[in-house]
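With one protein chain withheld, the remaining protein chains of the complex are depicted in position.
Lettered A and B in written order, each chain numbered from 1.
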Amino acid sequence: MTTVLRTEELRKQFGDLVATDDVSLEFDDQHVTSIIGPNGAGKTTFYNLLTGVLQPTSGEIWLRKDGDMTEITDAEPHEVARSGLSRSYQITNIFEGLTVRENLQVARIAHEGRTFDMRSRPDADEELNEEIDDLMELTNLTEIAETKCDTLSHGEKRNVEIALALAIEPSVFLLDEPTAGMNPTETEEIVSLIRELNRDIDATFIVTEHDMGVVTDISDRIVVLAEGAVLADGEPEAVLSDERVTEAYLGSETV
Amino acid sequence: MNPVNIFPLIGVGDVVIGLSLGSRLFLIAVGLSLIFGVLGVLNFAHGALYMLGAYFALSVVTNVVDNFWLAIVVGAIAVGIVGAAIEVVTIRPLYERAESDLDQLIVTFGFVLITHEAVRFIWGSQPYSTPMPDALNFTMSIGGSQFTAYRLFVVIAAALVMVGLWLFIKRTYFGSLVRGTSSDREMASMLGVDVPRLYTAVFFAGSFLAGLGGALAAPMQSIGPNLGEAVIIDAFIIVVIGGLGSLSGAFVGAMFVGMMQSIVPQFFDAGSIAVPFLAMVIVLLLKPEGLFGGIGE
Partner (left out) sequence: MSTQNDGLVDRIGNVGRQAIGNGWTTERFALLGLLALVVVSVGPQFQVYLFTEFLIIALFAVAFNLLYGYTGLLSFGHAMFFGAGAYGLAIVLRDYQSAIAEIVGTGLAPLATFVVGGIAGVALALLIAIPVGYLSVRLEEIYFALITLAFGMLFYSLLLQDPYGLTNGSDGIFVALGGVELGGTEFRLAGRRIYYYITATVVTISIYGIWRIVNSPFGTICKALRESPDRAAALGINVSVHRWMTFIVSALFVSIAGVLIAGFSSVATPNEAHWSMSATPVVATVIGGASYFGGPIVGAFLYHYVRWGISRFPALEAYWELFFGIMLIVVVLYFKQGAAGGLAMVGAWLRNVQAAYDRGGANAATAFVRESIGEKLGSMMSRSTTGRSDDGGTDR
């Protein structure tokens, strides 16, 4: 078991508001970790710090890259992604005007560092498209490969969302509310997809999720955030029976 | 050049010319900034509306009644109505679209072309001039330079518009609705503000100001079908320097550009056109929100 991602007293303040309060966490390469917490607990800010969208006020972020821990605290989003940390979005963020295949071509071209290649043609590139075919097989997109994304159903778009993030072969995969807006059937499908991915792919999974059923289903470890700080961290049973956790949740839900 | 000598070179006369140019520019730009501040629409047709104000006033004076002051009021209101019609018919359908900023810019650019040709069709291509009202058609001497009184009147009129608009936004109920909607459209809508109607009203007001500026400046400039295209670029420069959506910014930006146009050519001839654009580039790069704040400031 090796550490692949580590934050050291990571802090983000917006004026007087402390959105991330000295969070120090380590993530290893074997477990699926869920980050939960009531609304406004700072999950999104934490993700934005990890992915370089926001710059921390203080603290450090380290990511394992080519076998060594490398500091990515000040890296820009594209540098973070190139270092092996990939994310999916809570509000679906895919290339709506392109087909599913084209979406994945974008990701593969970026991953292979061919963004300035003006000569070859992605459509005629068999190697590229075979990789994409495999990826679509894995994420149940084969049948809609040539469909433009703005005509897809919500559930299908969520699959594209995950496939995009996977296509850059991340070592750390952050899933932001993967079941957001899904019906029970779709939720079940995505849960089994995540399980399958965790088994087949050599990547660390970190998930934020509000559906407690899903959380207990997929997690090996749960981190609870409240008001930006780590409230509890450990195995699901221990964390969920922690009184402070129940209090934080009930407290917020009765408001 | 010895820096000590620069200041004596800028006479009082240059400053008055700068103020006069700046006042005219302020009247062009203020409505553009108002509309952007509230609606988020960059109205490319604003210069065309300014031009229409001049033509409308001209037509009233020559064809209807020979009363300059009435012509200004009629011209401004007529332009306001044209602007409101443009908003209702062609801009309102675009608010719902995601990322419609560029579409709005292109649609309003369409009106630049249409107005240009409509004006040529109605009034022809020849340049016109409006006579100055007799009461203000005399020269005064300030700091050794001669000015017609009308130029000074325009400076005062611009100041009055600025103060009036400021009081209107800060002190009236309608002004508070405008400020609220400009900072958070959805919230205003939930609080019961009829946002579409407010938008049309603001578009009317901004267009009215454009028409007012055009009518007021009519005696000071030659009126032709290319006037709108010439002034819209000045207006863009001003609202960018002052900050898109800021009224006081429009005032300061206009005075800055007016002074530039009056003073810079004396030092280096090649600069009078280039300097405002350079200033625009620098502001966009360093402080794209402009040198001044939002609509209420």
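Definition applied: a contact is a pair of C-beta atoms (placed from the backbone, for glycine too) under 8 Å apart; a residue touches a chain by one contact, two chains touch by 3 or more.
What you see is a predicted model; the values in this text were computed from it and never measured.
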Chains still shown that are in contact with the chain withheld from the display: A, B
Hidden partner chain, touching residue among A:G40, A:G59 or A:P122: A:P122
Contact residue for the chain not shown (choose from A:T7, A:T20, A:S86 or A:S219): A:S86
Option from B:I106, B:A135, B:I156 or B:L191 whose C-beta touches the chain left out: B:I106
Absent chain, residues of subunit A that touch it: 51, 53, 76-78, 81-82, 86-87, 89, 93-98, 102, 105-107, 109-111, 114-126, 148, 150-151, 164-165, 167-168
Absent-chain interface as seen on subunit B, which is shown: 42, 90, 93-94, 96-97, 99, 101-103, 105-107, 109-114, 116-118, 120-121, 229, 233, 236-237, 240, 269-271, 273-274, 277-278, 280-281, 284-285, 288
